[in-house]
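The complex appears here minus one protein chain, its other protein chains still in place.
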Amino acid sequence: MELFFMTITTGVMVGGIYALIALGWVLIYKCSGVLNLAMGELTLIGAYASLAFYSMGIPFIPALLLSLVVGFILGILTERIFLDKLIGEPVLTVIMVTVGLSFFFKGIVELIWSTDTRVFEPPVFPLEPFRFGPIVVGQVYLWSFVAAMILLVIFVCFFKYTRWGLAMQATADDEMAALSIGISARFVYAAAWAIAFMAAGVGGTLLGNINGLNISVGYMGLLVLPAVVLGGLNSVPGAIVGGIAIGVMQNLCGAYLDQYFPGGVKEIAPFAFMAIFLLFKPYGLWGWERIERV
Amino acid sequence: MSTTFLPCGVYHENYKQDHAWWQTNFIKSKMFLLFISLFFIIPWVSDTYWLSVCNQIGYTVLGALGVQLLIGFCGQVTLGHAAFLAVGAYVSTLLVLEFPWPALLVEWGLAYPISIFISAIAAGFWCVLFGLPSARVKGFYLILTTMAAQFITVDFVITQYVSQIGGRGQAFSLPPGTIKVGPWVIDSDIKVYYMMIVLVILCVVGVVNLLRSRVGRAWVAIRDNDISAEVMGINIIKYKLLAFFVAGCIGGIAGAVWISNLSAISPEHFPWFWSLWLVGVVLIGGAGSIHGTIFGSIFMVVVMELLQMAVMPLADTYPKLLLDFLFIKESAFGLAICLFLIFEPNGLAYRWWQAKNYFNLWPFSY
Partner (left out) sequence: MNFKKIVFRSCVLLFSVLLVGGFASAAGAAATINVGALYDMTGATSDVGRDYALGIAEAMHYVNDTGGINGKQIKLHQFDYGYRVPEALTKYKLFQRLGCVAVLGWGTGDTEALSPTVTKDKMPYVSASYSGHLTDPKKTPYNLFFATDYSTNARAAITAWFDKKWPKHKDYGKRKPRFASSYMFASPYASAPIKAIKDQATILGFDIGPDQDVSLFAIDTKSQNLALKDFKADLVWHGNTTMSVSATLRDAYSLDLGADHIINNWGYDENLPRMAAKAAEGAMGSAICAFFGEKVPGMDKVVAYAKKYNPGIPANKRLIRTVQAWADVLILREAMIRADKAGKLDGESILKLGFETMKNFDIGLGAPPVTFTATDHRVAGAVQVYEIKDGKFQLVEKVDLKGRWPEKWANEWIGW
């Protein structure tokens, strides 16, 4: 029983980070219709940027903020250089460009920082765990979850209460109507990518704090795809719920199913689950349904 | 792209001529020259290095042919094709190494060809299994299920279960000399080349024939607008699954042929990167054209080899370059895809088609 609760707790904590990254993904899809397969590498760049700043001696929170700035700039640049030219192209082309981008970013990151695990030295969060009764929770997980939740709240407030956020929502809802009011679609696209970069960057930094940062953090970023499928591609609350659900499911599978399937189902369980889920509910829990009866 | 225009002054007088594969004498002589160069000139002129590059091109063509069928002709986007190559390769390896063949078959060298055949069928069925979601989902969701196919097949089933059969360790060793086709032992690049050329030609001819037939027309209809295709009476589920089956078969053949080139096989030969590479080849060459597959393969393989050759002399002055070459390769691949899709979205085959028409219609090509 103890194992069960600890797994669920850890799963919820990690899921919070996934939710943050999934939010960025949904944002890009909602605003510009681009299915972004480069999410993993966006996570990497933000994480390595904050690691670089932290290693230079800057304290953790300013380093994080600086990496947000880097993410913002990169997001706008990426959108302008690569994705602007693709407005109107078929879906596959856009997806493959994001795939190409992902390899490009991955190659650059590996060139600059190479592939071994880097740790945040001195450690940002102490190694001693918190103990709630029988449940032992690492401090990293707890603080990451808190940070992810705070950021999620900030983003949701941004969308609901600021002019720019409302502009993005309008574009996501109906692009033609938003254009006719005078909202610049290019601005919205660039903002979407910038926010996605920032969210992924924070997510990556938090993930990297857990045990070290290396290229496999990028594969964790790929896990955001089952999360958004579960929650529905266009739904922000769906992304949050999906992220947490995938985190929990992954840890549960890892803890209980590992003994039956030698070799760890932890990596592929979300994908297998997603494949099965798509057969029954292709639009996710909250996605917008396109009714096509043939 | 539509069909190429006939040159000025050429016209057909009966259906037989119209249906012909090669419609003018010029094309017939071109094909004859191609045949001669493929079978005689290239092996005679090249050293083992360029032969191995040709083998790599042949392997890529076979792999990309299945992807082209699915993406370019049937409209089903697949991002997990390397899994089916892996299935073909592993089934063939296991049959060659572990299956108790009757001594007669082994002596006559039929074990390997039969295993190619069986692995093609097996890969085809495995592909149909993962193509089943296409009956319910399309577009992006299909991409995700095929990605799932890649991860589940290679990272899970093969790495954990299949690799552990028989020996220990992740890689099956294929000592040179275990693979025989008829009386020939396949153990050098030139023999692999001949086997590869024969199979590539057979597969390309097979696929083009399929595309000229009723099945091919159904596929194109599904690609262009699947709802109208269903309205017209085409059973889209049947044809979609058939497309997956054929693509899987060709992938299986590709994998089975590839193992003759290696001294060992491991799941690392079929990473997700390879699936994306094949889709990249198809897109760079031009979706929807068989020429495109071949051009795309040649382009990608040759560019990577040139990149490597160019980096080697630089490496003496900047040794770090050689170290990081694998990364440079990855980012070059990513960048190449992005640039091609932005500037040349119809691929190399489109330029070829333009050039051919220019010469065919000359001097009236305006």
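All chains are identified by letter, namely A and B, in their written order; residue positions are counted from 1 within each chain.
Definition applied: contacts are C-beta pairs under 8 Å (C-beta built on N, C-alpha and C of every residue); 3 or more make two chains touch, one makes a residue touch a chain.
Note that this is a predicted model, so its numbers are computed, not measured.
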Inquiry  = Can you say which of A:73, A:112 or A:136 touches the chain missing from this structure?
reply    = A:136
Key: Of A:215, A:233, A:246 or A:275, the one touching the omitted chain in the full complex   = A:215
Absent-chain interface as seen on subunit A, which is shown = 3, 6-7, 10, 14, 110, 114-117, 119, 123, 127-129, 136, 138-140, 207-208, 210-217, 251, 254-255, 258-259, 262-264, 266-267
Remark   = It is residues of subunit B that touch the chain not shown, namely 48-49, 52, 159-160, 163, 168-173, 175-177, 262-264, 266-269, 303, 305-307, 309-310, 312-314, 322-327, 339, 343
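Operating definition for what follows: only the chains that are shown with their structure count from here on.
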Note = Rounded to the nearest Å, the gap between Cα centres of subunit A and subunit B is 34
Ask   = Considering the complex alone, what residue numbers of subunit A touch subunit B?
value = 35, 82, 85-86, 89, 91-93, 95-97, 99-108, 110-111, 114, 225-226, 229, 233, 261-263, 265, 267-268, 271-272, 274-275, 278-279, 282, 292, 294
Key: Complex contact set, residues of subunit B against subunit A   = 71, 77, 133, 136-137, 139-141, 143-145, 147-149, 151-152, 155-156, 159-160, 226-227, 230-231, 236, 273, 276, 279-280, 283, 287, 324, 327-338, 341-342, 345
